[in-house]
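Let's look at subunit A:
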Amino acid sequence: MSAFSPAGLLALSGALLGLGLFGILTRRNFILLLISVEIAINAAVLNFVYFAAFSGSSSALSGQAIAVVLIGLAATEVAVGLAIVLGLNRLRGSINVAEASALRR
Partner candidate 1 sequence: MSVLTPLLAYAGLVPLLTFLSFVLVGFLGNRLKGLEWGGWIAVLLSGAAMVVGTLVAVAEMLSPGQYTDVSYTWLTVPGSPGTFPNGVSLVIGFLVDPLSALMLLVVTIVGFLVMLYSIGYMHHDHGLPRYYAELSLFLTAMTGLVLADNLLEFFLFWELVGVCSYFLIGFYYEKPSAASAAKEAFLVTRVGDVLFLLGIFIYFATYATAGGGAGWAASGFKFANGTQPFLGPLVGTNTPLLTVAGLMILGGAAGKSAQFPLHVWLPDAMEGPTTVSALIHAATMVAAGVYLLAVTSVFLGFTPDDQFAIVAIGGITCFFAATMAVVNTDIKRVVAYSTISQLGYMVLAVGAGVTMVGMYHLFTHAFFKALLFLAAGSVIHAVGTQDLFKMGGLRRTMPLTAGAFLVGALSLSGIFPFAGFFSKDDILGSVFQAAQAHPAYWPFFLLALATVFLTSYYIFRAWFLAFGGPAPRDASLPTAHEGPWVMRVPLIVLSGFAIAAGFFVFDPAFASLLPGAGVPPTYTATDLGLSAVSLGLAGSGIALSYTLWGNGRIAAAPTGIAAQMRTVLLNRYYFKVGYDWIGRRAVYTVARSADFVERYVIDGTIRGFEKLFSRGSDLLRRAQTGIVSDYAGYVVAGLVGVLLLILYVGPAIVQSMGGG
Partner candidate 2 sequence: MVGILSLTLLTLLLTAVLTFLSGRYAKFVALAGSLVFLAEVGLMIADFTQWAGFGAGGVPQYNYSETYPWISLAWLHINYTVGVDGISLILVLLTAFLQLATVVYSWNESKSPALWFGLVALTGLGCFGVFVALDILLFFLFWEAVLIPMFFMIGYWGGPRRRYAALKFFVYTHVASIVMLVSLLALAFYSGASSFDFGSLYGPARTLMPATQVVLFLGMFFGFGVKFPIVPFHTWLPDAHVEAPTGGSVLLAGLLLKLGGYGLIRWAVELLPTGAHDLAPLLYLVAFTSIIWGALVALAQRDLKRMVAYSSINHMGIVLLAIAVGSSLGITAAVLLMFAHGVVSGLLFMVSGSVHHTFGTRDVSALGGITPRTPALATMVMLGALASLGLPALISFPAEFTALLATWDQLGYWVVVPLLLLVVTAAFYLWMMQRVLFGPPKGIPPTAHDLPRVELAGMAILAGLAIIFGVLPGLLVHVIVSSPISGWP
């Protein structure tokens, strides 16, 4: 296993996380924000799957199992997020997060 180098994979998952963060920081559309969050979570999923491939058995949860759970969690997140965005859209007629800034200072 000494030949194995995680650098490439880490670069990939790191890039995914970065992409997600970039999206969260720059997008104002709630839906696009949700998608960015999904991308960021998936970076973690990728890591779990990959490192599970050579991890020992000391873990109570295998990496693959965690990955599956995470995908499910992401879906739940989206569901909750959509519920909120629906409510917001109904009240304000807009899903631009920057316009909802009545609470400040």
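In this section, a contact is a pair of C-beta atoms (placed from the backbone, for glycine too) under 8 Å apart; a residue touches a chain by one contact, two chains touch by 3 or more; residues count from 1.
If you want to know what made the cut, all candidates are chains of the complex that A comes from, given by their letters.
Remember, predicted model here, so these are calculated numbers, not experimental data.
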Candidate from this complex that touches subunit A, chosen among 1 or 2
1
Per the contact definition, I'd like the list of subunit A residues that touch candidate 1 in the complex.
21, 24-28, 97-98, 100-105
